[in-house]
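Apart from one protein chain that is not included, each protein chain of the complex appears where it belongs.
Just so it is clear, A, B and C label the chains in written order, and each chain counts residues from 1 on its own.
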Amino acid sequence: MPNLLTIALIPLLPLAGFVLSGIFGRRYIRQHAGWLGTLLLLGSFVLSLSTAYDYFFVYGKTDGVYQTLVPLQHTWLAFSDKLSIDMSLVIDPISVMMLIVVTTVSLMVHLYSLGYMKGEERYSTYYSFLGLFTFSMLGLVLSGNIFQIYIFWELVGVSSFLLIGFYYDKPSAVAASKKAFIVTRFADLGFLIGILVLSYYSGSMDFQTMIARLTSPESNEVKSAVAANFLGVSALSWGAALVFMGGAGKSAMFPLHIWLPDAMEGPTPVSALIHAATMVVAGVYLVARMFPVFALTTPAVLEMIGWVGAVSAVIAAVIACTQTDIKRVLAYSTMSQIGFMMFALGVSGYGGEAGLGYTASMFHLFTHAMFKALLFLGAGAVIHYVHSNEMKDMGGLRKYMPVTHATFLVACLAIAGIPPFAGFFSKEEILLAAYHSNPAIYYIALATSGLTAFYMFRLYFGIFWNKPYQSAATGHDSHSHGEGGWVMMLPLVLLGLAAAGAGFIPFGEFVSSDGKALASHFHIAFSVAPVTLGLAGILLAAWMYYRSGNQPDKMAMAFGGFYKAAYRKFYIDEIYLFVTKKVLFNLVGRTAAWFDRTIVDGFINLTGNTTLLVSERIKKFQSGKVQQYALFFLTAAVLLAALFIYVLK
Amino acid sequence: MMNGSTILFYLLAALTLGCGVLSISTRHIFRAAIYLLFSLVGVAGIYFWLAYEFIAAVQIVVYVGGIVVLIIFSIFLTQQAGEKLPAQSLSRGIWAALAVFCAFALTMLQVVQHNFPEGGENKHVTVRDIGEKMLHTGDGGYALPFEIISMLLLAAMVGCIVIASRTKPESK
Amino acid sequence: MNLLLLIGAPLLTALAVLAARNKAQIKGISLAGSLVQLGLALALLFAYRQEKAAGQTAQLLFEQQYPLFRSLNISLHFGVDGIAVAMILLTSFVVVAGVLVSWNVEKMTKEFYFLLLLLGLGAYGFFISLDLFILFFFLEISVIPKYLLIGIWGSGKKEYSANKLALMLMGGSALILVGMLGLYFYAGNSFDITTLAAASISREMQLILFPLLFVGFGVFTALFPLHTWVPDGHSSAPTAGSMFLAGISMKLGGYGCLRIATYLLPEGAKEYSTIIIILSSIAILYGAFATMMQKDLKYINAYSSVSHVGFSLLGIGMLTQAAITGALMQMVSHGVMTALFFAVIGMIYDRTHTRMVAEMGGLMKKLPFISTVFFLVGLCSLGLPGLSGFVAEMTVFVGSWENPGTFHRIATIAAAMSIVVTAVYILRAAGKTLMGPVTNEEHLSLRDATWNEKLAAILLLAGILAIGLAPGWLNELLQPAAQEIMNRIAGK
Partner (left out) sequence: MSFEPGLYHILFVSTALFFIGVLGFFTRRNLITMLMSLELILNSVNLNFIAFNKYVWPGQLDGLFFTLFIIAIAAAEAAVAIAIIINLYRNSQSIDVNNAEELKY
């Protein structure tokens, strides 16, 4: 049984980092906030590893299943007798896996940032935000209560907001941070309502209780929830779909993905941590957390998840082929890969061999975290070196940045699914799962994996080969700092090793939909198609981008309007802009403000003005003429007397 | 059945009301004061007719001898001789007459409809009775009001002097 | 604990301020007095918890009663339940912070502090009174000083705003008075809440009296469409005035709506709950949308107050235990939060001499402390977990969802949508003023918060965090009281 203190310390150490450098950073530990944060996170990382070791190897299985452990459950806020937010720590295979992912990537990013962010004015603030994010993400991962997940969900959202807007005097960064927060907030609205629906019908906010009640078709909870219809769909389906909406927002699924490319305005290590490896997979994690409900009770919603994932994967891959900002390419690639994870869950079933998709999704989440973080950190190193995000300013960098080049290549091979790198194994499993349950999605995925190889190697050749490097930033000696110190190289190398070797982990042993071990099968015959496609993509990219030439332009011409639409990201941003600016701001907001000032307040003012007007008229009676008063008095007295005598006897 | 007493009453009533009307309608202010005087004398006559000689005497002494004289003095002080009073606006006059008539009619209707209880045997009131009661301090005595009224008169006297004698503020 | 201390302390402070000789003394006395009040409020909280922990089951604790007008059955009857304790605590926090941020008031300092303390006195008296007559008396005490505070120390079209505010609140008071008299004559010639609660009031009578009381108190708490004094009043008021207005006065209304209208007239509450829900949902969404278009920081906060206070009313209208608890939490949370928001806006205004969002930019660079507080309170406003707004709003949502009607569901979803709009306007305001490049060169010479401002901000932040991080204590305080109200509604 893992120790409560050990597990509690995993999120609390980064929190301590946040508080310390947040409060004292500005004055007292300005220069040391980085090392403080890194060391605290190192502690967290070691504790996570030991927890994982304890859980998987010391504590082991009971009845062939890894048991879910809840070392802490504290009622934080009791809404009513049944519903309460319990702050809990839950240890089960996926949360342990996520602990490893989060602490590893976060540690690497902390370390890397020591070099990357050196000399920044708000260095300590940066580390305190990183601490806040890591704490929130770990809290999210360890949540055992759906409302607790929502709490940390919001917290990662806000730390993402803070980090995207880290360069707050850059208007584009401010706009991007706002966009990220608001779009995910919109999705969270769905999540919140989903929580309300599901917790109301299941009578609990605790995941275990909720899943248990909602997955037994005979239970009263399920019956009442199915009986309750809204617009012809059962309440349960609505709840599940809305919860997924929250996940889709955070995981940048189509059509809620628009914030992710803009989020690249943040410092590159932040993109590596938040917008590649950890926060954006929270949606996948959430679906995985509630997987039994989706798989057993609302299969229709699960199928929808599959389609959303597949569509996102292919759209993002197409857009990625056309972008020139290297971070944006990586962002779309992230979106595409998360699409893979999402549809893997979508095509999965619950239990046994049918649950392959679930295992594959988690496996891909794990490997993707490693190689995508590596890609971002590598891109960061490149950007650090050339002071530009644009591919046209790069080229021929392999001579100047050998370590970065090597690790970047490893990561590209991994994401392209070339054996024996990590991505190959996880992607094969996903494709296999899709092949067995939904051929349509399988073919989409197959095409997407070919595109993936193409755009990644387009990036790779564009950065490191192509034309010889010429420093764009004239008057600035960009070569002086080289690739950055060992603090920046070490994470690259470590992650490179992980990206190369993580595929050999027998993942099915540890993580599966029902907890029972799932052996992975490899069919060489099955692997031929995707690997061939991947190689073809690489070759195409090599042909177009190995040397600088006019092939890319020709290609773009050949696709014509389609290329242009993809380059403009299929105009989704513009649609959103129209809805928010024109409809919400101008139509609704302006109308509401006008209505309030003119109609509602106008009515109040009218009351006041009418009173004034009437008094202006009737003040004439106050003429100062005594006889007039007396006459009125007598008349009134007579009338009243007559009234009382004759009418109101 | 008309006897002397009855005729006397009607004469007195006619004197009172007639002079009252003339008093409020004449446009010579001095004549108005004189008509008022006769009207008050008429009221005193009614008191006599009712056999309350003491009250009638007081009425004549205080009203006729005091107040009317005071009024005449003030007329001399404030009015140019022979000046006619300004007329009230016609509409005001009509409205006032209408309101007053209605009120009068209403009051009289009520008075006539009301049945006042008949008093017992009539008893002559002597000045002695009045004096004893006025200075009686026990139950039903009027000693305290009497004193209060005297204080009031004193206060009124002082007040009159203060009001009438006030010179204009510092400007002079 | 003797509740009279809670009236005595502010009264003595106010009188002492009148006797003070110079500005230093005035400020010193006010601060000391308000700190004593804060101490008393905290002592009350602990005493209350102790009594409860000792197994005291009565709703009202520390009751005291002294006859005032025997012939009319009016008595000075004091006592507190959990709601009152929470409100008193809120008041004391806001009073201390209000005194601190007014440190630099130069014009008629003595009168300013006197009125400020008088306002506090009114609020304390209101919350501890159990006799409607006395309660009404204290309610009026807290209205009149506001008129003067805005009219004398305000800015902009202050006379108009002061008149509007005073007239609208007086209009509300008039309705309350009529409702109160109705209760008096139809429920046993008494103004005493405990007596009135025990009396049986016919359903027909409840249907007449409930709207009077609810709308009357509703004016105080910005019930749509009687909320228009809020933007004008707040924008013209001096900083401390806005803080008191939003932090305390609006809570008097909410407290009255719940503790008097709903508690005493449960049948009326049931009958009118639909209308309350409609109006409050409109207020929530419409306030939020209207906020989006505001250009003045104070207007932004004023309209967002309309929206946030709507949650309180929504919770009341939903008539479930959790929703009412949430409504109460929202009152406390919004009180602290808005007071802090106005304090921060005041601090910014003192420095930049503008409240227009468009005229500011990049203030974070020069005003890190103020900007951080601004951010935190903005995040609280948009319901970030760990800060008080989240706890309150979520409790309202969960509570509202427990009312299973489709209509209630739709209203809840509509209200929940405001969390997105709130995020839009908060981030827009914060993004334009604090972030981005510095637009006005003069702003480069600004100075960050002084000690008194820091103290005020930290005090209120502590309140926000105390609710946001560990809501259990507040929940324990409010839930039994909400349950009591629910019991009456259920007819138990």
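Worth pointing out:
In the analysis below, a contact is a pair of C-beta atoms (placed from the backbone, for glycine too) under 8 Å apart; a residue touches a chain by one contact, two chains touch by 3 or more.
As the structure is a prediction and not an experimental result, all values here were calculated from the model.
Note that the absent chain touches A, B when the full complex is taken as a whole. On the side of chain B, the interface with the absent chain consists of residues 1-2, 5-6, 9-10, 13, 16-17, 20-21, 23-24, 29, 32-33, 36, 39-40, 43, 46-47, 50, 52, 55, 58-59, 62-63, 66-67, 70-71, 73-75, 77-79, 85-86, 88, 92-93, 96-97, 99-101, 103-104, 107-108, 111-112, 116-123, 125, 129-130, 133-134, 142, 145, 149, 152-153, 156-157, 159-161, 163-164, 166, 168, using the contact rule stated above.
Chain A meets the missing chain through residues 619-620, 622-627, 630-631, 634.
In the analysis below, only the chains that are shown with their structure count from here on.
Chain A and chain B have Cα centroids lying 100 Å from one another.
Between chain A and chain C the centroid-to-centroid distance comes to 36 Å (mean Cα coordinates, whole Å). Look at where the CA atoms of chain B average out and do the same for chain C: the two points lie 66 Å apart.
Counting partner chains per residue, chain B has no residue touching two or more of them. Those residues of chain A that touch chain B in the shared complex are 627-628, 631, 634-635, 637-638, 641-642, 645. Those residues of chain B that touch chain A in the complex are listed here as 92, 95-96, 99-100, 102-103, 106, 110.
Across the complex, chain A is touched by residues 163-164, 167-168, 224-229, 231-232, 286, 289-290, 292-294, 303, 320-322, 325, 362, 364-365, 368, 379, 382-386, 390-391, 394-395, 397-399, 401-402, 406, 412-413, 416-417, 419-420, 423-424, 427-428, 431, 434-438, 470-472, 475, 479 of chain C.
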